[in-house]
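Shown here: the complex without one of its protein chains, the others still in place.
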Amino acid sequence: MKLLLKNGRIIEPSQKKDFVSDILIVNGIIEKIGSNISEEKIDQTIELNGKIVAPGFIDMHVHLREPGFEYKETIESGCSAAATGGFTAVCCMPNTNPPIDEASVVNWIVERSKHVDGGIIDVYPIAAITKNREGKELSPMMELVDAGAVGFSDDGACVENAEVMRRAMEYSTMIKKPIIQHPEDISLSKGGVMNEGFVSTSLGMQPIPSIAESIIIARDVQLAEYTQAQYHAAHVSSGKSVEIIRTAKKKSKQVTCEVTPHHFTLTDEDVRSFDTNTKMNPPLRNQDDVEALKEGLKDGTIDVIATDHAPHSFDEKQVEFMVAPFGIVGLETAIGLAYTELVKTGYLDIYQLIEKYSVNPRRILHLLPISIIEGEKANLTILDPDFEWVVDIQKFKSKSKNSPFHGHKLFGKAFAIINNGRIHFVD
Amino acid sequence: MNQKSRIIDEKGFERTLARLAHEILERNKGADNIALVGIRTRGEFLTKRLAKIIQEIEHKEMQMGFLDITLYRDDLREKPYQPILKGTEISFDVSGKDIILIDDVLFTGRTVRAALDELVDLGRPDSIQLAVLVDRGHRELPIRADFVGKNIPTSMEEKVKVMMKELDSEDGVYLVKTETGGY
Partner (left out) sequence: MPLLSRHLLGLEGVPKDDIQLILDTATSFREVLERPIKKVPTLQGKTIVNLFFESSTRTRISFELAERRLSADVVNFSADMSSLKKGETLKDTARNIEAMKIDMVVMRHAASGAAVFLSKVINAIIINAGDGAHEHPTQALLDMYSIREKHGTIQGLKVCIVGDISHSRVALSNIYGLKTMGARIAVCGPKTLIPRFIEQIGIEIFNNIDDAIKWSDILNVLRIQLERQDRAFFPSLMEYRKYFAVTRERLDKADKVITIMHPGPINRDVELSADVADSAHSLILQQVLNGVAIRMAVLYLLGTRS
């Protein structure tokens, strides 16, 4: 299988290169990079007209829902959504049923993902920190890593007990995997459905104060410093959290964090519609927080953009706001939102965007860096940055359509992904 | 264009009311047990005028009340929106009284039906008699007036417009031909 990409703008972050060239890919390996490659017996030639060829994107925070909640999403539908969104890899969170707290579940997921569309999407399981994500006893972390887990998180639940968190961190230093915390002090957030602020007050909604998040992060960065562990804060949403992480990073390279596209795009004002697709955890914050998140992305405090892709069925979301489950799907709008909100507005340049979607998450998860050089495996996301499109949830490949972005006009979309010897075009 | 012709002028209006007052008193052998109840809007002002005439004749304070029959209408849900309630104001007990129900124009009889329903909800009058300034015919219910100022035969394309100084610039009754444009 010979594939020729013509006139791509290759952005190669590991060598800090940005140039227009052709790429010849033979059986999944980059055989040649150069101008005007002419080769015989090409199976497929694709004219890119300057579209960006970047190292494959990874979404390190995805809920694939399988096993256990296949009516929301499956590994197959989730991978299909990832491919459409421009990702060549996803990390799946352990809040499945059974949860990913045993090696057999890790094996099962990895095995299953290999049979989806020829295994074009690499699925990296994140295993639970504690058994059944209960925050009490440690999961068999070494065994889980041997089976293929790339990190640990009880996502959806916070590891609240400080001693359990301390032990988890200490243990993790032996296997060199990040502890990914869902930072939420339940005693402060209990019963809450949206950000505490003027909007929650004027809607009479039970509030979740932003300090419920930042208090846990403040504790965790001290635990991480004390234990010398690698700590990653999932979906940070408040300015205070960014501030704490910024300070912690000055002392340690082992502290990192991520933000979701919806947290830097929407605010709690959007909840006024009572649309349950504006209900997520952590909740949408206010304009100051959005500003702080964008600044955090810009100055590198926030390393990663991850979607927290959380599929829920139509019926589950067609309920009173109070009763609705938290979360929205994100894979298929991730690039468009980031490009529109961050690159178009000048917060990030295209190189930083690629770092946050590809280079940094791979570094945090200790995955091999992707190089776009001859002889390497082709793991590529091809972007059409100026493509203008309107989000239509009905076109989502995800089984669930719970997105607040239906009808939003966005710029930037994946054109195709190439990985594991396969190519997938985004239509 | 609407065509307008005057049926009752200002003088005639005065005379008609005077005659109605006398007929009411004659039928009821005086004003001792009667009370006047006007149907809002123009019935209210007719009632006040009639009360004044009767008081001059009988030297007696008349009991008066006003009905807003909106809540009793049978055509409420056919309207694009409901009329503003002006309220019913009857401060005396209607039971045992001879009620003179007063309206400007008697047409289909539906307004009077609503008024009768409302009156009996307020109590049990000895009798209810109907006085109208104009009877234009086209009844849809078995209702007739006891006292009629003037019978004016009309067609369905016509409208009877009662003008009163309290609301309009003059006293008078007009017959208005409405042009039903379109056919």
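Observations on the structure shown:
Chains: A and B, in written order; residue numbering restarts at 1 for each.
In this section, a contact is a pair of C-beta atoms (placed from the backbone, for glycine too) under 8 Å apart; a residue touches a chain by one contact, two chains touch by 3 or more.
Here the structure is a predicted model, which means the values were calculated and not measured.
Considering the full assembly, A:Q318 is the residue among A:S14, A:S104 or A:Q318 that touches the omitted chain. Residue A:S200 is the one among A:N95, A:S153, A:S200 or A:T307 that touches the chain not shown. Residues of subunit A that touch the chain left out of view are 196-198, 200-207, 274, 315, 318-323. Although one chain is hidden here, its contacts on subunit B can still be listed: residues 68, 70-72, 76-82, 84-89, 117-118, 121-123.
In this text, only the chains that are shown with their structure count from here on.
Each chain gets one centre point, the mean of its Cα atoms, and the points for subunit A and subunit B are 77 Å apart.
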